[in-house]
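Handing you this structure, nothing more for now.
All protein chains but one are shown at their positions in the complex.
First chain written, first letter: the chains are A and B, and each begins at residue 1.
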Amino acid sequence: MSNRPANIGSTLLRPDALLKVKGEARFSTDFYEKGHVWAGVKRAGRPHAILKNIDYSEAIKLPGVIAVLTHKDVGGTNRQGVIKKDQPVLVEDRIRHCGDAVAIVLSDTRRSMEEAIRAIKLEVEPLPAVTDPRLSLKDDAALVHEKNEDRNILLGGAITVGKGRAAEAECDEIIEATFETQRQEHAYLETENGWARLDDQGHLEIVCSTQTPFRDRSEIAEALGLDLKNVRIIVPYVGGAFGGKDGITVQTLLALSAMHAAGRPVKMWWSREESFIASVKRHPSILRYRLGAKRDGTLHFLDVDITMDTGPYDHLGGVVLALAMEHSGGPYRIPNGVVDGRCVYTNNPISGAFRGFGVTQVSSGIERAMDLLAVKIGMDPLELRLKNALRAGDRNFVGKTLTTSTGITECLETLASHPLWTQRSFWKRNAGILKKRGVGISAIVHGSGYGPIVPDYANAKIELTGEGKFRVYCGVVDMGQGNSTANVQIVSSILNQPANDIELVLPDTERTLPSGSASASRCTYTFGNALISAAKIMKERLCRKAADLMMKKDPREFSTTPITIRHLPSGSEIPLKVIANMMDSSERIVTAYFRAPVAEDLVTGDYNLRLHGMPHNLFSYAANLACVELDEITGKVTVENYATASDCGNVLNPQLYEQQIQGGAIQGLGLALYEDFVAVEGHVTTKDFSTYLIPTSMDAPDIESIAMGIYETTGPFGSKGIGEIATNGPLPAIANAIFDATGHMLEKSPITPESVLTALTEISKE
Amino acid sequence: MSHALVPTKIEELWAYIAENPEAMLCAGGTDLLVKIRSRSVTPDCLICLERLDDLKGVRFEAGEIIIGALTTHRQMIDDPIIQKDLPLLASAVQNLGSPPIRNMGTLGGNIVTASPAGDTLAPLYILKARLKICSKESSRSVPIESFILGPGKVDLRTGEILSEVVINQDSRFTVNHYEKVGRRNALACSVVSMAALMNIAEDNTISEIRLAWGSVGPTIMRFGDVERLLEGRQLTVRGIEDAIRKVQQSVSPIADTRASADYRRDVAGRLLLRLLSYASSR
Partner (left out) sequence: MIVSFELNGKDVHVETSSDRRAVDLLREDLGLVGTKESCGNGDCGACSILVDDKARLSCLTLATQLQGRKVVTIEGVCGEDGRLHPVQKAFIESGALQCGYCTPGMVIAVIDLLNSNPSPSRNEIREAISGNLCRCGAYQKILDAVEEVVKDSKKEAS
């Protein structure tokens, strides 16, 4: 790491990189102890049924097996969920998806644990499974939750904009298309896991891979009937999460196990296959778009209908829907229309948070619709976008006035003058024999934070240690996105201390302070703003202390410099270590709070939609360009070049920024071309990495990332959220490139070689 | 599984097999250990063959190229004889699995696993490979197309191992072509593959051709009538289009999570178009 103070805007190498390249970074999978207990889960194995009996008489006899736990062992509500608590820790009477947890086996060895799970027999009465979200809406559909107010609808709502549907008649051109996006699996390399111990004081300590330690704690306490102050969650390095660990995965199962392990530590580690069956996925969606414009390309009308398959439990499904509805018009001015959406229960695998969070789905809708419209009007697709691109002060589709930085025009203009765009005709003409080339673009907007009602806040804590160094207590989890590096940069730069001297305490409910989830592209924005305040307060406090010590009356004459405080007029210095030891430990700690500003606009009277996030207040923007080459023999798509111009505010750390853009784009590429998580009648058929294909190095093109660097005045040093936007660009950009090459707009994803081949052979017929 | 044995000499191997007749034999383990983990097979005993150095390596002998069954894919890629004399096999193996899998997996293992998608198989069929099967008492030689009986089924009896793959040294084909179509570019199970050995006459006609397809039937497929149809034909779209249709009518692919049967059928024929890239310049 660095011996000098970091600078904002300059790359500081990740402090965690040293441990990670040596294999010394500890993840929660890396905890073992002689005599620890293995805990594993018996899963339902069928999508919808009444559970009549759990027969573990054979399982419990197996050598090494300590206990088998069922819902009878759950002392609290046995319910978990963020918005709606509709998911049991262990099934009581109703199985709602194949991955439902029915029993836990505790054992001395992993092998006997696995054998015992196989030996448990479930007696069930099968129920008709609801596996098609369209059929789930019908009046004769089986109900996934009998007591749900609105049959199989978790959340639904509609917003009318301007003249609503009446404006359709005023359009000169209209296109209609229905897009279907698929289920996507997070496929983080570190599967769900944890390590837990209940000590003899009744104190439960859990080490876990999660994005939400504080919220988890509340959920565990409520579901299992524990006292909150007796539950501690520690989050070490996390091996990827991308939304899949936003909420309860192993935590309640692990806590329950620890309560029955007689003080021994318990380890739970889901296999890849179990993770596939049990964990949440990106919501599959059906998007019906009717987009209309005037002859000159001015967008006039949008009617969009959204159906999302949320699986059997809430798992933030309503929040995903609300964000999708809000973003369904993309980064454009569209004065009239309707957005009508619903999030539907089924007995399919659970859908939940996944980087992009609903915006990924609708971005692919509006952006493909724009290209269809461009052809209908006879306008260049980039020109059509520029003409309608939102500017600060405009209202977006749902009526939110943009009061924060709005850089979509700059992003599009950057691509407009990029050689990949300006020389695209020449590039396309040079396709090889039996190859066809196309170039496509997509324009993306992505709102960060939680919306107007749920508070988006963070509490930063900085401590001056007895050694004269600074310790930052990280409130938000760093699951690879690098916010801990940004934290070091912020503190190092404000306090002028060598980056090496900044220690990090990773999230720990007993040491760090509640700061919300590592999600919604809000980590560095919200926690960073809190941290800036804390660092400034710390600096001021130390300067005042120094002024007192040196008997100077103006603390402004002082500044913190590497390892000292210096009196600027005289040059005298006091080492920080000395000052630290003259301070009480409570004086050496500074905490600061920040709550993100929210939208004042009331775009809907529907309280439910508002609660679920509508509208957001701060938006990041990006424009993407994909150059694809299609093989006319096999239909395979190769992305030859990919560039993105993004407005995520001022760039705090160029290397981190690029990592997010490149990484997010590769996940988006997987969604576009390779990944299809398939469940047939509720049963997962893509069971592992041999059938669920994420991009390898041979599939991932180099991504050119151009940052606009526009300063956002409310952001920490001018930055905005960057975590999710890059994932939204590739599917529409690639679909649009294929449309450019073949004249066919592919409406389903992933875009398979088969569908491309069909499009290509249809051209040769024409 | 309760134990694994690792013989270092062939005599030890026969002894272990005699003591554990139900044992499964493991070469690189990249297929078998996966099957054991998923419990699709549950052997009590595993005999690992990887220390039997006599069954490794590539050599010439009396006009034949002999490849030890336990030669890893990586060893084949690096081997000068394979590079020079069996470029078809080298290019097929280059596509197999991934680098660590190529370090571990063996030619013999790929053959005995007998997946219709096995990357070494289509090349071995058109190279007319013969397999040497050994037991304690005897050995026999079997053409590969007789050895592989169906998906995952081979003519290997208890007490036998595949010890060598024998290919006639024959460098008369100028075109050595292998194409694997997967859903992504690495770690991909083949969706359809085609191996071709071909000679082109000066007038751009196909003078000689051998073809084999993978992943479009229960085993590797060869069609004598397609090959005969192509011999003498111009290497142009017009010249081969009825052969394309004939291939599409002759294959019998299944549908699975990776691809539909129609796609496999369609592409199996279309892969012949790739041979046009070898046509002499017009």
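Just so we're on the same page, contacts are C-beta pairs under 8 Å (C-beta built on N, C-alpha and C of every residue); 3 or more make two chains touch, one makes a residue touch a chain.
Owing to the predicted nature of the structure, the values given are computational and were not obtained by experimental measurement.
Trainee: Specify the residue from the set A:Ile50, A:Ile433, A:Met698 or A:Ile763 that touches the hidden chain.
Mentor: Here the residue in touch with the unshown chain is A:Met698.
Trainee: Which of these, B:Leu187, B:Ile209, B:Leu235 or B:Val251, touches the one chain of the complex that we don't see?
Mentor: B:Leu187
Trainee: I'm checking contacts with the chain that's been left out. Which of A:Ala278, A:Val476, A:Cys523 or A:Ile666 qualifies?
Mentor: Of these options, the touching residue for the absent chain is A:Ile666.
Trainee: Using the definition of touch stated at the top, determine which of A:Lys20, A:Arg333 or A:Lys552 touches the missing chain.
Mentor: A:Lys20
Trainee: Could you please point out the subunit B residues that touch the chain left off the display?
Mentor: 1-6, 29-30, 33-34, 37, 46, 48, 50, 74, 78, 97-101, 103-104, 185-187
Trainee: Tell me where the left-out chain touches subunit A, residue by residue.
Mentor: Given the touch definition above, subunit A has residues 11, 13-14, 16-27, 29-30, 32, 186-191, 237-240, 242, 271-272, 479-482, 655-656, 658-659, 662-667, 688-690, 694-698, 700, 702-703 touching the missing chain.
By definition in this document, only the chains that are shown with their structure count from here on.
Trainee: On a C-alpha centroid basis, what's the spacing between subunit A and subunit B, in Å?
Mentor: It comes to 43 Å between the two C-alpha centres.
Trainee: Sort out for me which residues of subunit A touch subunit B in the complex.
Mentor: Against subunit B, the touching part of subunit A is residues 433-434, 632-636, 674, 678, 685-686, 689-691, 693, 695-699, 752-754, 757.
Trainee: Which residues, counting only subunit B, touch subunit A once they are in their complex?
Mentor: Touch residues, subunit B against subunit A: 98, 181, 183-189, 257-260, 262-263, 266-267, 270-271, 273-274, 276-277.
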